[in-house]
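Just one protein chain is left out here, and the rest sit where they should.
By letter and in written order, the chains are A, B and C; residue numbering begins at 1 in each of them.
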Amino acid sequence: MFELGEDKPKEECGVLGIYAPTQEVARLTYYGLYALQHRGQESAGIAVSDGLSINVHKGMGLVSEVFSDSVVDCLKGKMSIGHVRYSPTGSGLPANAQPLVVHYQKGMMALAHNGSITNALELREELGKNGAVFQTTIDSEVIINLITRYRKKSLEDSLVKTMRDLRGAYALVILAEDKVIGLRDPHGVRPLCIGRMREGYCLASESCVLDITGAEFVRDVAPGEIVVIDEEGLHSYRGYSKLERRSCAFEYIHIARPDSTIDQLSVSESRRRMGVELAREYPLDVDLVIAVPDSGTASALGYATTLGIPFGDGIIKNRYIHRTFIRPTQEMREVDVRLKLNANASVLKDKRIVMVDDSIIQGTTSSKLVAMVRNAGAKEVHFLISSPPVAYPCFYGIDTVKPEKLIANQLDIEGIQEFVGADSLHYISKEGLLRALGTDCVCLACFDGVYPIPI
Amino acid sequence: MFELGEDKPKEECGVLGIYAPTQEVARLTYYGLYALQHRGQESAGIAVSDGLSINVHKGMGLVSEVFSDSVVDCLKGKMSIGHVRYSPTGSGLPANAQPLVVHYQKGMMALAHNGSITNALELREELGKNGAVFQTTIDSEVIINLITRYRKKSLEDSLVKTMRDLRGAYALVILAEDKVIGLRDPHGVRPLCIGRMREGYCLASESCVLDITGAEFVRDVAPGEIVVIDEEGLHSYRGYSKLERRSCAFEYIHIARPDSTIDQLSVSESRRRMGVELAREYPLDVDLVIAVPDSGTASALGYATTLGIPFGDGIIKNRYIHRTFIRPTQEMREVDVRLKLNANASVLKDKRIVMVDDSIIQGTTSSKLVAMVRNAGAKEVHFLISSPPVAYPCFYGIDTVKPEKLIANQLDIEGIQEFVGADSLHYISKEGLLRALGTDCVCLACFDGVYPIPI
Amino acid sequence: MFELGEDKPKEECGVLGIYAPTQEVARLTYYGLYALQHRGQESAGIAVSDGLSINVHKGMGLVSEVFSDSVVDCLKGKMSIGHVRYSPTGSGLPANAQPLVVHYQKGMMALAHNGSITNALELREELGKNGAVFQTTIDSEVIINLITRYRKKSLEDSLVKTMRDLRGAYALVILAEDKVIGLRDPHGVRPLCIGRMREGYCLASESCVLDITGAEFVRDVAPGEIVVIDEEGLHSYRGYSKLERRSCAFEYIHIARPDSTIDQLSVSESRRRMGVELAREYPLDVDLVIAVPDSGTASALGYATTLGIPFGDGIIKNRYIHRTFIRPTQEMREVDVRLKLNANASVLKDKRIVMVDDSIIQGTTSSKLVAMVRNAGAKEVHFLISSPPVAYPCFYGIDTVKPEKLIANQLDIEGIQEFVGADSLHYISKEGLLRALGTDCVCLACFDGVYPIPI
Partner (left out) sequence: MFELGEDKPKEECGVLGIYAPTQEVARLTYYGLYALQHRGQESAGIAVSDGLSINVHKGMGLVSEVFSDSVVDCLKGKMSIGHVRYSPTGSGLPANAQPLVVHYQKGMMALAHNGSITNALELREELGKNGAVFQTTIDSEVIINLITRYRKKSLEDSLVKTMRDLRGAYALVILAEDKVIGLRDPHGVRPLCIGRMREGYCLASESCVLDITGAEFVRDVAPGEIVVIDEEGLHSYRGYSKLERRSCAFEYIHIARPDSTIDQLSVSESRRRMGVELAREYPLDVDLVIAVPDSGTASALGYATTLGIPFGDGIIKNRYIHRTFIRPTQEMREVDVRLKLNANASVLKDKRIVMVDDSIIQGTTSSKLVAMVRNAGAKEVHFLISSPPVAYPCFYGIDTVKPEKLIANQLDIEGIQEFVGADSLHYISKEGLLRALGTDCVCLACFDGVYPIPI
């Protein structure tokens, strides 16, 4: 997807599972995927089981582009899983859309995956030596091949064996003919939560899905836990000896929806607190606080409120710039960022401004934003970032760019400030971030290069 | 368009004209239409002239759906006009997409229209008596038939004559082979502004377009003015003796983009001030102010800041609910509003809340929102509206509903409060609104039933 | 449409009208248009009336591309007209699809047209002087403007007046709210026939449509006749003093379907007789007769049977080369004709061949066919044409090419023979053609340049 005026890490996927024999599970999944659409706009898919066999529909595009009313109607079943995907440029192949559905000696199975298996190539090679063939380039196919090969007795058993082989970050939902399974990697890097429905259960990457599927939040799936939902209810298995939790900090900073709660911390509350921490660390004397919408807004409000500075809508986001947008030609590059994010001159004119964003990746968009705000009449532009400098790539399911393209990997803060052209530039400190999150149990690898899982 | 969870009046159209022989006018118009997309999502169109003949492409859907790169490339020209349209249910015919292009005895002409001609039927009948045939049901076809029938000498001349016949609210852009023309009704109800480009001019319904087309704001077209742009520059004609300006108040309240300035008043500033007025009129003792996004946000912030109450993102809007969204079945109506607007429980829990919205039309969405906020744990929900009660239909280009469906036409404020289920409900006073707008020269017909133009 | 390997004149349209209140007229029209699809593949459309108002659906492409089941279902009505269109390169605009539907002072009307109005420009100008505006470039719009302007009392009356103004060849079907009308130009150049249905009537360009709509052939509409079908049955009016009939000879030679009968002559029988005449005129001593399928087949069989020479399928036509076919690049031009028409070597090898085609327009395809047959092993290739040389353009609704591109306009028969590379080349004589058609009342303008209608 071409995300004009957005130079942000991309979550690679969102997943969702529903076990609710008395409800229209495909339709619920369809609506639930809307609540996960921000986690991936490249492809979407839903697999349903009626208890005997599994049916799937998936395709390239937004949920609204992939599914029509009649398609959803055709997906009859008692349980289902769904998936939305973003994928780095180049691998956006139709064959890679999920859920992946297979026939194997014990029947059918569908699987959808959020995260990244760091030893996927290795596993793929080993499986290949035993004759496995692969029709896609996604990790899900490796995982499913492991599961089916280990499958002697119970599916749960083979999942435990599979988890022994897998390295990386993953939240999986699996659909067998008669059950829905969710599991989360031993560090719990990628989120997955459980909701209780009228008659059944719902699993989802984010709790905001539960509000749509009519489920009540129960708890997060624990790191290394396997959760099985079938006609007898919900069963929990230990899939892997529990390691220290390492929830992805970037989910709070940028990816997740504000109305989601992950591992007991509200996303919107965490963002507000990042603003409060920024205010504590950098109490600047300005006339107005503005945000780069949408993900900078909560922090900006936290900052403004703490310091008693007015907050204004200094940058307006166009809600209609989507996938099919025609990229401006070289001569029109001036239009570029402005199409998605436009400075609101009447608010900015003659003001000293603090602009809050959640992160800087390559810096190009940031520099355009600073220039735009300045051209709109701002006297000073101070740039506050609610995350520490992103200086290292993520190997756990978030698509950043190559290290040499990460501006914080190449320049120090002074250099970045010069590059973006701000009067001052301040990142929240790692300590400030941890205070805002209220826990040390997070993965900060993209900030400090300390990778909790071998890569 | 199915606007789930939005029960708002709809602007019927946005228009745009560019005269810039040295630039890619179609591409500029394409980008400019993105900045007007909020004014109409049903159809989009662009007409270009290369100085000799006029070429057009239009169709049903969003700008991104109607235009592809190759289509835009095919539209070669020196000047252009563009249009986006919303239209009330039922008349959404492909034939009604604009701009309308005709061949007549003096050549070709294209026209795009925002507004509503109140005596259109009458004019249509009269033209019909003289043998005119109509292929659409839009006012633009009536206007274009008047213009061509009056055309003896100059086009400008026939426009003056046409304006004598037209009653209603209108902002028009017209493309002749060698010029672009803009005109605004004698009361200036619908907006239209002028921007100066590197070599040329730009006309647009809203000034936020100028930021995209690279134009510098010059001024608004005056009520009753005809503005002609050709190779000799910009010429102004008086099309109709100037009547008192009656800018549509609803543009400020709900329709226009915050980064637009209409008739010298910034939209975002006007909304902030409505919040300030609400604070003055109803200084409630609550814990948190929230907004119904997006149009209630600016007022909510104005209210919160004035009273020193924290503002929080209590309602989260899903950005991916668009035209092709599949409407929930009856059994899933509970999902309905929630899909587009979801309560953020972690922010609302145990709080006394002021929720600010810009208007109430039928009241059904409002009642669902109040219930949703309450279910999310709010202790009290006070509902503030930044417009007076909408009790009368608009005949000037905004699609409200039938009077008997307007809740404020049927119930008094107490009744409405009961219907929506709020602990208290307060509308801004008409005086408060005028103070916020800083002028009396506005049309308030939908609030007080005083129609400045005969209907 | 890109008609690979076919270098033939193109009929511009086919029309169809049904009055049958008790039947699903839209569905019947849809199926009927399939039987006219060979007359135009560029656009298709159906208009229906339920007695009160007219509804239309039309678009670019084949009937199967323009209509879906649900679209046909939406077209509820008691009577209908339909249209398929081919159009010369460049004017293939969506706006030009028919039927054309208008609102005018007496209600609504739809019109579909096959043919060409030779004084259309003149009429257009005159109408323009009276203020008419045109939204398309098709003759139908001129005709409909004339009709509505003349309409004082009855529609029939205004049709008579309109026919006085029209010059050219035309077969029209018109849909008013409560009747279906058909009319044919005073010379009857373009075909139109009448069928009686269970309860109602059907009008169609070709009688093969009647087999589909379940109608029984009644008769052809007479030259200059106006046929009105309403709840009281079928009424005939003289629209114009009857001139001498001049049925288009090319309908028999190439355009019409073999199972149609036009002006009392079976198309397939006429083609067989052309072969018989060719046998009489050029009784060659060869081993095998082959045809260029499909339109050369009947004549080739007539020729072979008459002379007692075996007929073989020497050229095989690919049935799947359609509109969306990707044109071969320059380097692959060798593939060109062969993709649509392939020589059947096993049949041709070492044989002396007579190859029969119905006409030669530019000669390029013919020369490729001769070469292909020769390369496939034929010892001699004699080329017989079942029409006289096409040396003049058609102005009556058939799209030939510019005169200077007509090979028979530039070269004599010897020159053409040399160009196409045949061992001998023979055209049927004009007399032979007339004998085959059994009448002199045909238009032969494209052969002899004698135009029965002023141009």
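In the analysis below, a contact is a pair of C-beta atoms (placed from the backbone, for glycine too) under 8 Å apart; a residue touches a chain by one contact, two chains touch by 3 or more.
Since the structure is predicted, the reported quantities are computational estimates derived from the model, not experimental observations.
Student: Write out, one label after another, the shown chains that touch the chain missing from the document.
Tutor: When the full complex is considered, the omitted chain touches A, C.
Student: For the chain left out of this view, which of C:Asp211, C:Asp230, C:Glu281 or C:Glu380 touches it?
Tutor: C:Asp211
Student: From the list A:Gln23, A:Ser64, A:Ser80 or A:Asn145, pick the residue that touches the absent chain.
Tutor: For the chain that is not drawn, the touching residue is A:Asn145.
Student: Of the listed residues C:Ser68, C:Ser154 or C:Ser236, which contacts the missing chain in the full complex?
Tutor: Going through C:Ser68, C:Ser154 or C:Ser236 one by one, C:Ser68 is the residue touching the chain not shown.
Student: Pick out which of A:Pro21, A:Gly51, A:Gly128 or A:Gly233 touches the chain that's been left out of the picture.
Tutor: A:Gly128
Student: Give the residue, chosen from C:Ser268, C:Ser387 or C:Gln417, that touches the chain omitted from the document.
Tutor: Hidden-chain contact among the options goes to C:Ser268.
Student: Which residue numbers on chain A touch the omitted chain?
Tutor: Considering the whole complex, chain A reaches the absent chain at 100-105, 124-125, 128-135, 137, 144-145, 148-149.
Student: Going by the touch rule given at the top, which residues of chain C touch the chain that is not shown?
Tutor: The list for chain C reads 24, 27-28, 30-31, 34-35, 37-38, 62-65, 67-69, 72, 208, 211-212, 214, 257-259, 261, 266, 268-269, 272, 297-298, 301, 305, 310-313, 316, 318-326, 328-329, 331-332, 334-335, 338-339, 342-347.
By our rule, only the chains that are shown with their structure count from here on.
Student: How would the chain A/chain B interface be labelled, same or different, where same requires over half of its residue numbers to be shared?
Tutor: same
Student: Quick one: most central chain, C-alpha centroids?
Tutor: B
Student: Please work out the Cα centroid separation of chain B and chain C, and write it as a whole number of Å.
Tutor: Chain centres of chain B and chain C, defined by C-alpha means, are spaced 49 Å apart.
Student: Approximately how many whole Å separate the CA-defined centres of chain A and chain C?
Tutor: The mean C-alpha positions of chain A and chain C differ by 60 Å.
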